[in-house]
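Omission of a single protein chain aside, the complex is shown with its protein chains in their original locations.
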Amino acid sequence: MPRSIVQGVISHTMKIWPLFPAAIYLLGFLIIVTVYLLGMSFTVVDGGAVSASLAPAARLLALPEFRQALVNTVMFVVVGTPLELVVGLWLALMMYQSFRFRGMMRSMLIIPLAIPALVTATLLFILFDYPGGHINHLLMGRYWFFPAVVDAPVNWRGSMAFSLGISLLGKVWRDMPISMLILLAGLNAIDPELFDAAKTMGAGLRKRLRHVILPLILPSVSAVVLLRSIEMWKEFIFPFVLAGQHDLLGTLIESLYNNWGNSHEAAAVALVLVVCIIVSALVLFRVLEGLRRLLVYA
Amino acid sequence: MSNHRIRYRRLTLYCGIAAAFVLVAAPLYLLVKYSISDPDSINTGGAPIPLWPYSPTLRTFAYLFSDSEFYGVVLNSLCIALATVMLSLSLGVPASYVLGRYRLPGRKIFTLGLISIRLFPDISSVIPVTEFFIRLGAQNTYWGIILAHTLLALPYVIFIGISAFESIPNDLEEQATVMGASRAQAFVRILLPLAGPGLVAAAIYAFLLSWDEFIFAYFLLGLGRISTLTLYLNQKMSFAPPQNILATISVCLSIPVVLFAVLLQKYMTAGITSGSVK
Partner (left out) sequence: MADVILKNITKHHGDCRVIDNLSLDIRGGEFVTLLGPSGCGKTTLLRMVAGLTSVEQGELWIGGALYNDIPAQRRRIAMVFQSYALFPHMSVKDNVLFGLRIRKAPPHEMFDKLSWVMPLLGLEGLESRLPKEISGGQRQRAALARALVLDPEVLLLDEPLSNLDAALREMAMEELKRIHQQVGKTILYVTHNQAEAMSMSQRIAVMKAGRIEHFDTPRVVYDHPHTVFTAQFIGSPVINMLEGEIERGDGVIGAKTGLGFFVLDRDRGAQAGAMIGRRVRVGIRPQNVLFAPHSAARRASDTRIEVTAELVETLGDRSLVIARADDGTMIRFMITRDESIPAGTRVAALVDGRRIHLFEPATGINVFAGDKQ
């Protein structure tokens, strides 16, 4: 018997050895990232000697920039996630109808995703220029097709609300194809006979929406909300380019590390970000699951 | 339903589609417009910025392509992206072959474990990786950035590869075996060609990921001697150069990506949706 077990292990190993290089690579980095993140967050270096310490965490909590960045990021998530869902739903419901050039329109709608985020950010940087960008000229009524809304040019990147706002705009614009595709896949997975069946049973449009469509696409809606909220937490490039002095957690990590040279505090913020994502994903998951139950059983 | 209401609905739909079209097309148009603008169309001296340049010109492109620094940067980006493709395919294809072909116990959980590195935000994992690479002496080196980009691309390659290999019927591999082919011969002659389109998609995915990657490049290469196209664009931006140069670099950065993305729409859609919808 032991011989056959050994043979079994050997033959199994013979089968799966091609898996090993990639597994070692990815799991190795996973361990390195985790160990470094935890290690750096809870140690200080003093003249070459490393000692366990809560000092990075304590200094972080005392840092007004950190608190501001945390608030900003929460706002970013709270505003951005529903916005992505609404835009995605709008596009998906349109693309679910059949019309001429639908295929072309679909390809077209995927382009924002293909454009590198840095390019989109650069474009917004140009468009929201102060004092003379396209947007300022537009809002000041310099073009025949748009009424004057403001008297003087707005310094977009100078204000916290505006600079984070245009970052959010860029983020939503770039990621709307993802939300659309997920929701569209959810819609397409619904058997059209279900609508007909509901119709034959006398359900009007509103009832069909409430009892057939909504419960059936709720899994895709959940997926969009969950994935998009994670992406919102992670955001870096748009605020990095567009909101120089007004940090999200992502850009705070960068400035702590590169500008202030505080690698341990940067790691601590990075850890906070990971924890935030996990907590928010878990909470959202529970909420969405509850919502699904409510819709299906109520 | 009355004819009138159908027509009304149709009209709303077309208005919505037109709005979506403008939403996507207008920024793209403006980007291209800036890249072919002449200086007068940008520094208008108080006049509104024209929606079409006064005298459209390709001079910015010509200027950029005559700059040897730009060439070097493009070449760097290209080499790093190609090396990333090679490394992530040579690690990822064998792994996805095993995960896609054998019903191993715990396969799903193991796959999740492999991909879980991507659950960390880039901006969080970049700090430990940079610190680790500094200790290793891999900062400011080609192989450092290639290793980092492979780390980002490999989970996608494995993910796409698994579904490519899974879709091949078992009969074909067994048939090859019965006909005398060894495991390696069956892999090279049967499985690889059939998984081909999926693997090409994975390769292009890896290429694009590296091509427009910014965060790891910024931390690992910084302002060192090696620069990539994204770093170059970012660096130019901080020097506040004319907007037409920024736009032209952006167009150069985007063109391969947009081309590939349109070609690969099918795979991109499948990739995005398969992971998220049960």
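By written order: A and B. Residues from 1 in each chain.
In the analysis below, a residue touches a chain if its C-beta (ideal position, glycine included) is under 8 Å from a C-beta of that chain, and two chains touch if they have at least 3 such contacts.
Predicted model, so just to flag it, every value in this text is computed and none were measured.
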- Check the whole complex and report which displayed chains the hidden chain contacts. B
- Query: For the chain left off this view, which of B:44, B:177 or B:235 is in contact with it?
  - Reply: B:177
- Item | Sole residue of B:134, B:194 or B:262 that reaches the chain not shown, by the stated touch rule | B:194
- Query: Given the full complex, what residues of chain B touch the hidden partner chain?
  - Reply: 169, 171-172, 174-182, 185, 189-190, 193-194
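In this section, only the chains that are shown with their structure count from here on.
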- Using the average of all C-alpha atoms in each chain as its centre, how far is it in Å between chain A and chain B? 17
- Contacting residues of chain A [partner chain B, same complex]: 15-16, 18-19, 21-23, 25-27, 29-30, 32-37, 40, 90-91, 94, 97, 99, 105-120, 122-123, 125-127, 129, 132-134, 137, 142-143, 173, 178, 181-182, 185-186, 189, 219-220, 223-224, 227, 233-234, 236-237, 241, 250, 253-254, 257-258, 263, 266-267, 270-271, 273-274, 277
- Message: Please output the residues of chain B touching chain A within their complex, sorted ascending.
- Response: 13-14, 16-17, 20-21, 23-25, 27-28, 30-31, 34, 44, 46, 48-49, 51, 91-92, 94-95, 97-99, 102, 104, 110, 113-117, 119-125, 127-132, 150-151, 154-155, 158, 211-212, 214-215, 218-219, 222, 230, 233-234, 237, 243, 246-247, 250, 253-254, 257-258, 260-262, 265, 268-269, 272-273, 276-278
